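A single protein chain has been omitted from the complex, and every remaining protein chain is retained in its original position.
Lettered A and B in written order, each chain numbered from 1.
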Amino acid sequence: MDETTPLLQLEGINTYYGQIHILQDSNMVIREGELVCLLGGNASGKSTTLKTILGIVRPRTGTVSLNGEDVTRVPTAHRIKRGMAIVPENRRLFGPMTVRENLEMGAYLRPKADLREEFDRVYELFPLLYERRSQLAGTLSGGEQQMVAMGRALMSKPKLLLMDEPSMGLAPVLVERSFEIIKQVNDAGVAMLVVEQNANVSLSIADRGYVLSTGRIVLEGRAEDLLENEDLRKAYLGR
Amino acid sequence: MDTFVQLTLNGLTLGSVYALIALGYSLVYGILKLLNFAHGDVFMVGSFIGFGVLQLLGGATDPVLPLWPLLIVITVSAMAGCAVLGVVIERFAYRPLRDAPRIAPLISALGVSFFLAYSMQVLFGAEQRDYDAFSLDNGKLFLSGFDIGNVRVPLLRIVIIVAAFLLMIVLWLLVTRTRTGKAMKATSYDREAAAMMGIDIDRVIVVAFVLGSALAGAAGVLFALRAPTFPAIGFLAGLKGFTAAVIGGIGSVPGAMAGGLILGFAEAYTQGYISTKWSDLLVFVILIGFMIFRPQGLFGRPDIKKV
Partner (left out) sequence: MKRRLAVLAALSTLVVAALASTAGTGTAATDASQAVSCSKRLKVAMITPVTGGGGFIGQEQVTWAKFAVKNLAKKTYGLNVQLVVGDTPVEKGPGEALVVAQKFIADQSVVAIIGPATSGGVASASQALAAAGLAHISPSATRTSLTKGSKLEATKFFFRVVPGDYIQGPTDANYMVDKLKADKVVLVDFQEPYSVGLADAAEAVLKRKGVSTTRLSTSVNTTDFSSLVTRVPSDADVVFFPTQQPADAQTFGTQMREQGKRAVMFGGDGANSPSAFKIPGSYVSNFAPDISGIPTSRALIAGWQKDNPSLKLGSFGPPSYLAVQVALNAIKRACTAGKGQIKDRKDVFRNVKRIRVNPSILGGTFRFSTKSNDPLNAKFYIFQIQSDGSYKLVS
């Protein structure tokens, strides 16, 4: 095992919504350059895990560390500053703003001087966004919006990219394209945490995986092992 | 015809002041979804700061500064003072209630409104304060100007209208061209998503209060150059600014500008052609009418949330 400081580490996380115990003693590690997927069904605690990583939800106990630094009490914006970016569930684009402005928001924390370079990089990855740059993001199709959301996240030049349900609401052909891009971004050295219900596709590109069920991490391991895991196949992959 | 021109001029003067107030309402509402009812009282405080600074500089009859620097100093001090006040209000009256049910900050806003109005009354008395701008440069602001037909457009009106529009243009540029402005827009659309971009929401909110309150301060001075001010004026001024914001679509910056002008014209034409009695009532009628029939205002988008 790699012994360098992990990019992201969750240790003993317990999260509550009021009386309801959501995440129960969660532990998770993501290291530089890794592609990790977090699997789980509805209400398994996937979104809460992401919200905890982002600082939208504060755990009752446990710590969240970025690059070895405890950020459990640090607000969202300042965690983003430490090299994290997210493609949120449902994209969450700024509808009344143009594609270009959406991308610019992604680079909110980047120095202005680097903006040109970031734009070029993203437009190269998604040439379509260049064509659509002056359109309002709210008027784009689902697939195009997914590209904007990814482009927007990449604008900050993240070391760790969080992806919340990238396949949700997309046609199968677009899902495939989405995952190609994810792989491509990861190959460029960006560590990724992909939160998915679609276990087959995500495990096929991931290095490692975690499986959540009712707030507990019930399985973890290398992606190819998980794909072979009988329990997982029965309970979750449904074959 | 002359009457129409004169009333249009009256409406434009009033309307540009209302628009400045409405902008503050809209900026804050857009981002916090909070009706900042203390905003009218910030306007009032601005007019008092202007009055105080004018007296410190010798008063209208014997100022130590020439006319233009004097006007600029008064306006800028009111804007700065109100900006600080806005930050303080946000920090102590609204931020602690950020995650409380929506009625809580609303009640807090009313409390701040009463607090400001009554503390000004206790500190400075309730009487009307007149800048006595007529005495500046022997009535130059009122008596010089140009004519449209038989209607004189006095210098002071030009100053008020031009200053208001300049401020609105500056705000417009700030909101649409700068990164912070765009961050405000993003935050008002989706606060959580904005935070995910690394936008510091607290800072954006403070900026909204600073800009809105500074504009209210400027509006206070521009208004009080023509008409007396008093501690209780904030309530009505705030109501008019709020109505203007609702007309234009609360949360919308161009809407607030248009709403202010529309309200100014409506008031002037009603007073001029229909009845002087009904003009304040008209404000309420317009407000209620928009709430019922077009709550999103003229420029606002209907409140449809994507599922």
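Throughout what follows, a residue touches a chain if its C-beta (ideal position, glycine included) is under 8 Å from a C-beta of that chain, and two chains touch if they have at least 3 such contacts.
Every value quoted in this text rests on a predicted model; they were computed, and no experiment measured them.
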Inset, instruction - Name every shown chain in contact with the chain that has been left out of the document. - result: B
Legend entry - Contact with the hidden chain (one of B:Thr3, B:Gln55, B:Asn138 or B:Thr178): B:Thr3
Legend entry - Residue touching the undisplayed chain, where the options are B:Gly24, B:Gly81, B:Pro154 or B:Gly198: B:Pro154
Legend entry - Hidden-chain contact residue, picked from the options B:Tyr94, B:Phe134 or B:Phe299: B:Phe134
Legend entry - Touch residues of subunit B, complete complex, unshown partner: 3, 6-7, 10-11, 13-14, 33, 35, 37, 102-103, 106-107, 110, 114, 121, 125-130, 132, 134, 139, 142-143, 151-152, 154, 156, 223, 226-233, 236, 246, 250, 267-268, 271-272, 275-277, 279-280, 287, 291, 295, 303
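The rule is simple: only the chains that are shown with their structure count from here on.
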Legend entry - Whole-Å separation of chain centres (CA-atom averages), subunit A against subunit B: 43
Inset, instruction - Under the touch definition given earlier, write down the residues of subunit A that touch subunit B in their complex. - result: 54, 56, 75-78, 80-81, 86, 88, 90, 92-97, 101, 104-106, 108-109, 112, 152, 156
Inset, instruction - Over in the complex, which subunit B residues touch subunit A? Could you list them? - result: 179, 182-183, 185-186, 189-190, 192-202, 301, 306
